[in-house]
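Excluded from the complex is one protein chain; the other protein chains are retained at their positions.
Read from first to last, the chains carry the letters A and B; within each, the first residue is number 1.
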Amino acid sequence: MTKRILLGVAATALVIVAAYADFYVAPTERTMGLIQRIFYFHAATAWAGEMVFFVCFVANLMYVWKREQKYDWLGVTCAEVGVACITIVLITGPIWAKPVWGIYWTWDARLTSTFVLWLLYISYLLLRTLIEEPSRRALLSALFGIFAFLDVPLVFFSIRWWRTQHPAPVIMGGQGSGLDPTMKKVFYFNVLAMHIFCAFLIVERYILEKLRHDVDLLQREAEVQ
Amino acid sequence: MALFSNTATLLGKELRTEFRSRELLTTTSVFILIVLVLFSFATNPGTEEARQFAPGLLWLAILFASSLMFQSCFLREQVNDTLSSLRLAVSDPFAIFLAKLVANTLFLLLTEALMLPFFAIFYNISLWAQLPALSLVLFLGSVGIAIAGTAISAISAQARMRELLLPLLLLPLLTPVLVVSATVTGSLLDRDPVVQWKGIAFLGVFDLVFLTALWIFGQYFLEE
Partner (left out) sequence: MKNLDSVFAAYIVGWAVFFGFFLSIVRRTSALAAEVDRLKNSIRPKG
């Protein structure tokens, strides 16, 4: 329990410091001005979300291979945390885009594949609610999760090569394209903070899933008596 | 090899079952026709802009039809629990998938063949000149749709709300196929037709990736 609290406090402290750095440490961007500061939060959350989905993919593979419940719990946990992250990315992106480019959305590779990613894992979560038997639910959702994750790079490249128009508003601004060193440090600090924060959410959500399982077991035991 | 002979036998069963009643083919063909007609009401088929949208609408119609067509794929095996018999009959469960996959591709291609003349007439597009390349795109795209569709139908057959669940799971997975097929078809049906070999190769890669995934994981979809 103490470790959990420690992780929670550390995660919260890191994100608060990161937010402070976003506003007071990072220099103001020349062309976009103040609005560019959304980038640190937005892009860091995107990176963390993608990492979380990768962990989900690994958990899905491990479940299909080992059939141990803990991998199923990890899978659904990462899917939910990942969806939360990508939801934030999809909301903060347009908030940033509108003042800068005058449009909320564009169908470029990154945005479109992010949106499809979100749809796929929402479907993953929905699928789980529609299968009652726990081991069947675990197996089928793991299989769908694997197919979904394999699909995402295909989605990205299909849009990149056949849909992205030139010149296109590069909504996220090339983060590699000559970022000021201070900006880079602030960004990577945000990335670290978001990863730790997601790890904290994963721990808490995983414990919830384990508790659910314990309740089921106890309920069955109570019925037997 | 046992896999291919098993697949051939099962494929024969799939085809015989369907051609006895032909209900899947007829209902799907009529459905695609209705979708095309609806698209004409929603757009303005005679105009130049409509010609630009036509390839996309063609592939949308195919996608919608497939999300209906694959419903029965594994559901019909639940009726008398024929799936258990199938599992016992084959040495490799992948044979079941392969057979259904080939059958589904065939059915899809048949409905597309039936639908294409209407598409050409409604949208005033000549398909003859580019027919070989067009057939290739239709084939590769349909294979991709069938692979994903067969896998997803195995999942949705074991869940509730399967009629809604299947399109929900399938359509996001197929976005690459839709994007690339529509674009390649579009450039084929253009005033100055161009064959986009990169796109055709991409469809091949998509098919290969999902076929491999199905080969590796297929047996788990059908577990007891």
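The definition used in the following text is that a contact is a pair of C-beta atoms (placed from the backbone, for glycine too) under 8 Å apart; a residue touches a chain by one contact, two chains touch by 3 or more.
Predicted model only: the values in this text are computed from it and were never measured.
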item	value
Visible contact partners (per top-of-document touch definition) of the missing chain	A
Sole contact to the chain not displayed, among A:Ile88, A:Leu150 or A:Leu192	A:Ile88
Selected residue (touches chain absent from view) among A:His42, A:Arg110 or A:Arg137	A:His42
Absent chain, residues of chain A that touch it	19, 33-35, 37-38, 41-42, 45, 80-81, 84, 87-88, 91-92, 95-96, 98-99, 197, 201, 204-205, 207-208, 211-212, 214-215, 218-219, 221-222, 225
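By definition in this document, only the chains that are shown with their structure count from here on.
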item	value
For chain A paired with chain B, centre-to-centre distance based on mean C-alpha positions, whole Å	31
In the complex, chain B residues that touch chain A	148, 151-152, 155, 158-161, 165, 168-169, 172-173, 175-176, 179-180, 183, 198-199, 202, 205-206, 209-210, 213, 217, 220-221, 223
Complex contact set, residues of chain A against chain B	64, 112, 116, 119-120, 123, 126-127, 130-132, 136, 139-140, 143-144, 146-148, 150-151, 154-155, 157-159, 161-163
